[in-house]
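Every protein chain except one is present and positioned as in the full complex.
The letters A and B name the chains in turn, as written, and every chain counts its residues from 1.
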Amino acid sequence: MTDLKIETRDLDLFYGDFQALKKINFLAHENTVTAFIGPSGCGKSTLLRVFNRMNDLIDNVKISGKAYVDGKNIYKKDIDIDELRKKVGMVFQKPNPFPKSIFENVAYGLRVNGISNKTYITDKVEDSIKKAALWDEVKDKLKKSAFELSGGQQQRLCIARTLAIEPSIILMDEPASALDPISTAKVEDLIYELKANYTIVIVTHNMQQAGRVSDHTAFFYLGELVEYDETKRIFTNPKDIRTQNYVTGRFG
Amino acid sequence: MNHLDAELKNLNKDIVAMWKLVIDQLFKSKQAIENFDKDKVCEVLASEKRVDAFELKINMDCENILALFNPLANDLRFVLAVLKINYNLERIGDYSKGIVKLIKNADEPFEKKSLEEASIYGMFDVCLEMLTDSLDAFEHENNEKVRGIFKKDDKLDVVNKSANKIVASLIKHNPKNVLSYLDILTIVRKLERVGDQTKNISEEIIFYLEAKMVRHMKVKEEKKEKKDK
Partner (left out) sequence: MNTKKKINQAIAFNIFRLISLSVVAILVLILGFIVYHGFSAISWEFLTAMPDEGMTRGGIYPAIIGTLCLIAGSMVFAFPIGVLSGIYVNEYLKESWWKRFLRSMTDNLGGIPSIVFGLFGMALFVNTLGFGDSIIAGSLTLGLMVLPVIIRTTEEALKAVDNSFRLGSYALGATKLQTIAKVVLPIAFPNIITGLILSISRVSGETAPILFTGATYFLGQLPKGIFDQFMALPYHLYVLTTSGTNVEESRPMAYGTALVLIMIVLVVNLLANALRKYFGKQVKMK
């Protein structure tokens, strides 16, 4: 068994009085892809945002229980959130490149983390774009605005941007839901390739996507982690009737 | 490489390995009969376990691929074909096992002359050829080669039909050996079944390659259909 990268123990999360997550016990091992599935509002995105403390940006969020990344409790007082976010990268639902050049988009993460060595930045940018399988499409227009790229290319640029700061965990919040089928397939192939070096957690509404890209799948319902198992188990022989109803499309 | 492609490639590798194992089993059963070689019998019985394991694994892989990747078009036909080929190969493995068990239980070797008279060796060779051809056709996606397999199966049917008479006359000439002769008849029957299974496999290959159901369709009809087109 590989190393444990992410773990939560009896994690509760409240938005004001509303309990969005109930006693979540979850863990993910190194170099695996875990998919979070479940109906809208089930808490899957909320849990994802626990791991890089993105929930901190929302008012009135209360968390109890424990969450660990690389064995460290990330809700301890002395944790450096910016450092945590360097280690736990995130790709969003809508591609959100900055209104900067393609190059600067990828270099941004390096610059804000205090790196100013030009050759290092140039090499790292190229390397990251290559890893995101985008290099051939953009190598001649690195100075052009990122907004000139197609939606799918923008999303891969956002992945490249994340890779540049060398995270070991990548969180993806419905990374392909705003993309056309071909771009979606490219992003999925990319996830499959990245698995060798990163631990990936992906939230998706698309069951087939969960099937295609993930090793493990967690099904959430009303803030509860209902079932968590190998993806093939969840898809062929789920234990909980709610999971079965969800994966077979007979929900509600 | 695409994740689904990787899975399909894996599946392909497994089914080919199983195929080779089954061919090897049949070949060894032939040797076991020819030389009354009990070691070979053990080898066949041992590899039967591996064939069974393959069958389970391929079955599960197909299930997973269908559930996780929702393959379509040629990918879908490939998985469905493999699923059925898997079943047929396992049956062929069982027939090999059945044949070597007869040898295991026999006290003395079968008479060479009787075996030849019942065309056992010939049947083995045809079966092996058919299986090898089918594997070759599958690996190289060669639909012409598949068509040849159907004709070879016809040969087996001819032998099978005449087998009753041949064995009856053998018994008449040497009633003392009746049990051994009945074993020979059983072997003929089993080899004929191997031929049928191989034919089924070929039909699956055609389904995979051409999306055509040739099962329950006579070769002649198929030819006619081809001409009509």
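As a convention for this text, a contact is a pair of C-beta atoms (placed from the backbone, for glycine too) under 8 Å apart; a residue touches a chain by one contact, two chains touch by 3 or more.
Only a predicted model underlies this, so the values are computations on that prediction, with no experimental measurement involved.
Of the chains on view, those touched by the hidden chain across the whole complex are A. Checked against the full complex, the candidates A:89, A:175 or A:238 give a single residue touching the omitted chain, namely A:89. Residue-wise, the contact with the chain that is not shown comes from A:146, picked out of A:47, A:121 or A:146.
Contact with the chain that does not appear here is found for just one residue of A:66, A:100, A:130 or A:242, A:100.
For subunit A, the residues touching the chain absent from view are 52, 54, 57, 59, 82-83, 85-86, 89-90, 92, 94, 96-101, 108-109, 111-113, 144-148, 158, 161-162, 165.
Throughout what follows, only the chains that are shown with their structure count from here on.
The distance from the centre of subunit A to the centre of subunit B, with each centre set as the mean of the Cα atoms, comes to 49 Å.
On the subunit A side of its complex with subunit B, the touching residues are 185, 188-189, 192, 208, 211-213, 231-232, 235-236. Across the complex, subunit A is touched by residues 2-4, 6, 63-64, 67-70 of subunit B.
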